[in-house]
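One protein chain omitted, others in place.
Here is chain A:
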Amino acid sequence: METDFSEPKRQSAAGVAVMFANHLQHSVRVLIFPIILLLVRAKGVNVWYLVAAFLFFLFIIAIYSYLSYLRFTFFLDEEKQEFIIQRGVFNKEHLSIRLDKIQQVNINQSLIQRIIGVYSLDIDTAGSDKKEASIKAIDHHTATILRERLLNRDIDPDIDEQSAPEISTKSSPLLKLSNSTLFKVGLTSNYGASVALLGGFIFAIMETLKNYTEAFQLEENPIKALSTKGLDLASTCVLIFFALLIVLGTNIARNFIKYFNFEVNRKKVVLAITCGLFEKKHTLLQPARVQISSYSQNYFQKKLNLLNMKFKQASFGTADDDHDEDNKKHDIEIPGCDETERDQLLQMIFDNIPQKEATFIPNYRFLVLTIMLRVVFPVALFLLFGSVLSYLRPYFWWIIPYVILVVIMLYFEFKHHRLYLSEGFIIKKSGIWDIEHQILEPHKIQSITTKQYFWHKKADIGHLILHTAAGTIHFKYGKYAEIHLMVNYWLYNIESGKKDWM
């Protein structure tokens, strides 16, 4: 393929194979239960019929894949500044994407694509339409050129042509993660996710074991025996040790699969990020599109001088809940870097390293309400239930470690809840174990909410909520008079400045 995208183009011919694999995978996933049912029921039927049916099934999918390959075209409309994808076998679909709405263009490679030697090009738009725009089979050269075209629409095409080959010749990267860094990152982060994964895994094993013993009516259920006899101290310790080992192991393995060969390169004004062991990911990040930049660190990581960075981009409609899957898709994570590398990256994003000039501390009432809600209230409820249900009483001593743990956690939450301001930057620090700094530029604010409970009027305490396209930032229990000043200043900034948020 040459570099002219003004005419409708098909994907690489190998795309048929990729589509075939995708469709096969998809239909098997959908039809797996009917197929199993059919196989179980159809014991008497001649095996050859089944084989024939299977071949027919493959044939249909192959035809379908070929048709969808033929029908899939894309082109770049230079006049309207739109990228257009046409697709659909039975009903034709016309997808047009305005170039200025494109946030990110990723070149990825799954295992199948790697075998065939093609790439997929995924376009991430900041539009509310959820439809994914992606080209499933394209060679690397065309993909990189198309990506440049889609992103750097203002730049002369001549410069584009020159810069295209430069991509393949590696310049020295801005940041490169060595295996030892990845190992360290795996050791010190994401405990929560791994524990949840492990918990789910153990639960699944227990369930199957239970079913198994029930199905075969075994006398002795190993799990039951465990729970009735109880564990002595030594075996508990061994068990905990193994659990810890598995958590750390999965953590490290996950990190290696996801972030193997992680590299950040600087290309003109954008950051190019590549990583992945099986599935290769290439992401281009445009600094202007970043809404919130954050870095976080826990106690161990601090000792190792490791930081975890995240760049959040606009995600329409889902900005309410920060933990939404769709929201995370837009996040770009840098699993490990040190302080100088962090400053380099921030310098690239902001043209400036954010400073903490003025510090704002929440009122001690921050602790009052949270302690009421998370300590006094649950304990009171537990005691109340305990006084009615006598079998709860032997567990009353649990209250003591619970109260101690929660109070310590709340204290740290309070201690880390800070807002820092400087010319052009808002920095919010928060967290209990992982301490996160979120950096926001005032012109990225979409709207501001200030809030005050009526009993805080006298104490002049209030809350501040900054809404951005990539989520909200809360500062609680601040001095309301100060919050008013900040808000007026930011409003002045947004409304007098010409800086757009995207």
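By our rule, a residue touches a chain if its C-beta (ideal position, glycine included) is under 8 Å from a C-beta of that chain, and two chains touch if they have at least 3 such contacts; residues count from 1.
Here is the rule we use: contacts and distances are computed from a predicted model.
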Matching the hidden chain's UniProt record against "Amino acid ABC transporter permease", "dihydrouracil dehydrogenase (NAD(+))", "ATP-binding cassette domain-containing protein" or "YdbS-like PH domain-containing protein" returns "YdbS-like PH domain-containing protein"
Contact with the hidden chain, among A:118, A:135, A:419 or A:469, goes to A:469
Checked against the full complex, the residue among A:33, A:48, A:90 or A:454 that touches the missing chain is A:454
Cross-chain touch to the chain not pictured, restricted to A:37, A:55, A:404 or A:485, is A:485
Across the whole complex, the chain not displayed is touched by chain A residues 126, 314, 316-320, 357-358, 421-423, 445-454, 465, 467-469, 472, 482, 484-489, 491-492, 494-495, 500-502
